[in-house]
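Data block below; observations after.
All protein chains of the complex are present and in place, except for one that has been dropped.
Per-chain residue numbering starts at 1, and chain names A, B, C, D, E, F and G are given in the order in which the chains are listed.
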Amino acid sequence: MATVVKKPHALADIPMHYCPGCTHGIVHRIIAEVIDELDIEGKTIGISPVGCSYNNYDYFNCDMVQAAHGRAPAVGTGIKRANPENVVFTYQGDGDLAAIGTGEIIHAATRGEKLTTIFVNNAIYGMTAGQMAPTTLMNQVTSTSPYGRVAENHGFPLKVCELLSTIEGAVFIERASVHDIKGIINTKKAIKKAFKVQMSNKGFAIVEVLSSCPTNWGMSPAKALEWIREKMIDFYPLGNFKGENMEV
Amino acid sequence: MATVVKKPHALADIPMHYCPGCTHGIVHRIIAEVIDELDIEGKTIGISPVGCSYNNYDYFNCDMVQAAHGRAPAVGTGIKRANPENVVFTYQGDGDLAAIGTGEIIHAATRGEKLTTIFVNNAIYGMTAGQMAPTTLMNQVTSTSPYGRVAENHGFPLKVCELLSTIEGAVFIERASVHDIKGIINTKKAIKKAFKVQMSNKGFAIVEVLSSCPTNWGMSPAKALEWIREKMIDFYPLGNFKGENMEV
Amino acid sequence: MAKVSFKEDRCKGCKLCVAVCPRKIVIMKDKFNLKGFHPAGVKDMDLCTGCGFCAMICPDCVIEVEK
Amino acid sequence: MAKVSFKEDRCKGCKLCVAVCPRKIVIMKDKFNLKGFHPAGVKDMDLCTGCGFCAMICPDCVIEVEK
Amino acid sequence: MIEKVIISGFGGQGVLSAGRILAYCGMLENRSVSCLPSYGPEMRGGTANCHVIVSDKAIGSPVLNNATSLIVMNNPSLEKFEKVVETGGLIIMDSSLVNNIPNRDDISLYSIPATKTAFDMGNITFANIILLGKLISATGIVLKENFEKALYKILPEKKHNLIPQEMEALEYGFNYSAE
Amino acid sequence: MIEKVIISGFGGQGVLSAGRILAYCGMLENRSVSCLPSYGPEMRGGTANCHVIVSDKAIGSPVLNNATSLIVMNNPSLEKFEKVVETGGLIIMDSSLVNNIPNRDDISLYSIPATKTAFDMGNITFANIILLGKLISATGIVLKENFEKALYKILPEKKHNLIPQEMEALEYGFNYSAE
Amino acid sequence: MGEKFLMKGNEVIAEAALRAGCRFYFGYPITPQTEIAHYLAKKMPEVGGTFLQAESETAAINMVYGAASAGVRVMTSSSSPGISLKQEGISFIACAELPAVIVNIVRCGPGLGGILPAQCDYFQAVKGGGHGDYKMVVLAPYSIQELYELTVDAFNISDKYRTITMIMGEGILGQMMETVEFKDVENNIHIEKPWATTGTGMKREKNIITSIYIKPEVLEEHNRKLQAKYKEIEKNEIRVESYNCEDADVIVAAFGTVARIISNVIPMAQKEGIKVGLIRPISLWPFPVKEFEKYAHVPKAFLTVELNAGQMLEDVRLAVNGKKPVHFHGRMGGMIPDEAEILEEIKKITRS
Partner (left out) sequence: MGEKFLMKGNEVIAEAALRAGCRFYFGYPITPQTEIAHYLAKKMPEVGGTFLQAESETAAINMVYGAASAGVRVMTSSSSPGISLKQEGISFIACAELPAVIVNIVRCGPGLGGILPAQCDYFQAVKGGGHGDYKMVVLAPYSIQELYELTVDAFNISDKYRTITMIMGEGILGQMMETVEFKDVENNIHIEKPWATTGTGMKREKNIITSIYIKPEVLEEHNRKLQAKYKEIEKNEIRVESYNCEDADVIVAAFGTVARIISNVIPMAQKEGIKVGLIRPISLWPFPVKEFEKYAHVPKAFLTVELNAGQMLEDVRLAVNGKKPVHFHGRMGGMIPDEAEILEEIKKITRS
């Protein structure tokens, strides 16, 4: 009998701390599968953010560095410049990447750093109890937008892929989603390509993954995936923004 | 005899400290003229950056606040939220706005803060002796890119207007230049509109002004204006990016 | 014939596997696991196509699918 | 007839006014001003159209133009 | 009089709100009260506990190193806290969820199938109230009447219709004795 | 022996490079030397000055509160620094640019049309060298020979062809005496 | 007696700010102080105020700078790493002499550390984590009631001296609930701020808010002015409580929650025949030097107990100035000392 799906080698064989049904876990497995398939575990260095996945350094079997909130792209720059042979990825939430870390992500992209960023957009600050993120949807109620996100006060959600697409050094940009099997398959394809782009020294690569936070959205895990499909994808269109046909 | 051009009221009658031929002075006069024409000196608050124009609080006759490097949009947000009746503008260089202040400008735009930003892009850090800026052109030699700006190390110049154009809350975006009379006239038109956009509560407005730094470019003032025309405009196309036809 | 195995004690009872199974054969068990959740399982393995969807969506790497 | 006046002591001798004058009548004087620069001036006021270009480009608000 | 109560269970079992109501009752009786929830880095259902003090005198540290009473709603909580109960103190456990047995013979033990009973009453979230009922009857820490008052104060108006049921749950715990 | 020299003028007049060459000469003579440029917030030609010490002993503070010699290349510099020159010290001024006259009768004064002369020599940037020439002849602070050596060390190779001219300028200042 | 509420420390801070007339809050989420933001996000719109979640702590502190320039009462709050990110802004606000209230609900460091209570930001707060010579008033409440009163006070002090006032509490203080009564406290909301940048209205000279002074004489003068102000604050704004010090064998110095633990230790020690005194600095800066001087002759020794590696210890030693030994007991990483271990430390001292 052949294995169809099993725990990838690059993923540690320990329980993860995420809430039931939180899609962070899915993204973790995908990354680990890609590391396995590209056979790069031994030279990969992952960078953990500050957010619910702050301690995913325990979950990946490669060398890992925990970065300050929002600074993963700067930390990654330091590592990659020190050792260009390594494959370096950052794993960041929407608070981490799109709020406090705005400067770092934009300039890593501008410099065309050879990094791969996995950007987990769940439209909320998961870890700190559900505050509004720059990516929170219009009218979405959060603990710091109790009356919903309102344009007059909060402006409109930030579209990170669209923003980064204007930057020349960002050579591979794709938005994917893990709300269903097709999404999961596409997410994996995109992440794999984003790693390959780095390995062929092309420039900065990022995959935004629409992800769920059932706990802070106040929904069942299954309902949360539906919400991604209905609300998030509507506002954040999936697809490749740059580098689709790049040879790697 | 009628006055064709004279010192505007909103500009203080004192010498400015800029280098001979530095176009910061031109931009100052334009802003002051706009303040005069809109008759808003009494309710305008300007925010000075860190850069060669750090002390332009001495040059404008309205209330002025000096902000930390890159933070003018945050300071402006504080002022404007405290007193929405005021007309608040920030004056920022390319180091200030496009490097250290990236997060602040993007999120002021994202929130659609009712602010007007005058962004003086001279492709270099003037004040600190000519270091590379995010906006420094390819191959441009600066004190920190002594071998020229090279894509492999430094990536490509950041196009601020293009970047901000992807943000919904940024409702008026235009790039102008003061390298010649036509440019000066257009710059003034754009700045005036950017103030009006704020005054009609539409959202965030920014005018990027291509500007010269004869000292650090190592050119005569006249040559520097030519360089804007030949090199800068070629890379940074002039024109309106957003809000051209907005009623204000 | 396919084989679907569950590391039951890792299951958090999120039911995503239930939702995604095209054959509707994944169910939540009555018992509690060590964590205090009702773990998932397959009720009729014969109907399983070994598509792997359940394992692909499981956020906690509970499921392994062989075929 | 137009009138162009210079606050000479503010002039930094950058010559932008010289470059921009369509009538080519703005020149740099031989003398030094207080700052140690050769200040600009108009050599033949009669030719001036009062276009104001010189004043518009002067970074130091040295020039006033009337018409 | 000083009552030092630790309430512990999974997140989501109402550990914190139980502590809060208890402290509120104490306040209504003009006692000094404090209630300190444990707070972890995670939103996600690990073990949660809360330290409640109700006292006639000013309260020193809100952190309890030992307790006069312990309410436990899962096994790990019993393991963690049983040793901090003072001699002569009491342990109240939700026997629907806790199957271990404390290793102490110098304390009183009450074992109540709170979760099951609450489930049967139609609202699983009443388990904590049932356990509090027992605490109140066993210690007299606060008055039953004040409990009802406290509920009216604490709960948002739209939940006031639940209060009679909650008082029933309290009553159940209050009167519960192992048969 | 300790020579404390302040050189002052507009930015761009070569104040700093004069100080640097002077210190370099001192170093070649195995003296302790220091050279401290003033640094302002601005790139833009305000007044610049530099403090140079050449001494037989270890140098204490590099900051000069008084000077044995002062070279000035504009009026504001004279105004600012003339009072710090010690009694018996000297002031060397570029009379092409400085038209004020120091208010001191306890010092020696040398007034040289350095900028004009340098202009006539075809390179206005030699003004500072001319003034240094006078400083060297008036104080013996360093040897003329070493000055040439210093130039070869300091200047990039592609500028070495200028050195003979610079030595001429030095010579001019060295020998200058008001007629 | 007024109505009593059972509230979380963080919520009380928020409520106190509202009652002090604060209508502007800028902050960025971080545990264990997020409830301040949640509370204000709800309440500010109800009173016409502004709650704004900034994109970062750096932005937040600069928004505070802006709002304070405009003359309004303004607050931000954060916890340790977030406060580190505000250091540049704090130094700017101090230099520009703007009134602002900053709350630090301290978590255990260094680095990302943990989120449990600690007092390890004492040095940062009182010695100046930012660059340059500046001070801010630092108040360390030890109960929820005091948290309320000091928070209101913080706004008054800030306005009065044009200074930053920091409320510094351990994580516990933000998370615990206690009874609080919102007594009316003196609250000078409507202080004149003629220096504020609100637009000249063409009626007055322009106002400039700045922290740069290029001429050294001017900057030195400005610094002297700041130092004179700090002296004035040292004279007027010391807050301290001492218990049992008159004939103590050992005087313990402790602030915040730790002082509460000591108050449990005092009767325990009494039972063993040891007289323990307590000096509780409430204002950490200005530090109550005189209180220590006053009792320096009394005990055999002092003992400083802190949730850190020994920070206030230095100020205690400076105040005692060699007159008596000053011992230290500290816990770190979110650990809290229990009464027994502190008593043991005290006994070690009395035995020796």
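In the analysis below, a residue touches a chain if its C-beta (ideal position, glycine included) is under 8 Å from a C-beta of that chain, and two chains touch if they have at least 3 such contacts.
This one's a predicted model, so the numbers in the text were calculated from it and none came from an experiment.
Looking at G:Pro32, G:Gly66, G:Gly130 or G:Gly174, the residue that reaches the missing chain in the full complex is G:Gly130. Within the full complex, the residue among A:Thr23, A:Ser53, A:Thr77 or A:Ser211 touching the omitted chain is A:Thr77.
Only one of B:Ile35, B:Val50, B:Ile105 or B:Leu238 touches the chain withheld from this view, namely B:Val50. Across the entire complex, the residue among G:Gln145, G:Asn187, G:Asn223 or G:Asn244 in touch with the chain not shown is G:Asn223.
Residue-level contact of subunit A with the missing chain is found at 41-45, 47-48, 54-55, 57-58, 60-68, 71, 74-83, 85-86, 103-104, 106-107, 110. On the side of subunit B, touch with the chain left out of the figure occurs at residues 50, 54, 66, 68-70, 95, 99-100, 102, 125, 127-129, 131-132, 134, 143-147, 153.
Mapped onto subunit G, the interface with the missing chain covers residues 58, 80-81, 83-85, 87-88, 91-92, 94-96, 106, 108-116, 118, 120-121, 123-124, 127-134, 210-224, 226-227, 308-309, 311, 314, 317-318, 321-323, 331-335.
Please note the rule applied: only the chains that are shown with their structure count from here on.
The greater number of contacting C-beta pairs, out of the two interfaces B-G and E-G, is seen for B-G. When you average the Cα atoms of each chain and compare centres, the chain farthest from subunit B turns out to be E.
If each chain is reduced to the centroid of its CA atoms, subunit A and subunit E end up 41 Å from each other. Residue positions of subunit E touching 2 or more other chains, listed in rising order: 41. Residues of subunit C found to touch two or more other chains are absent.
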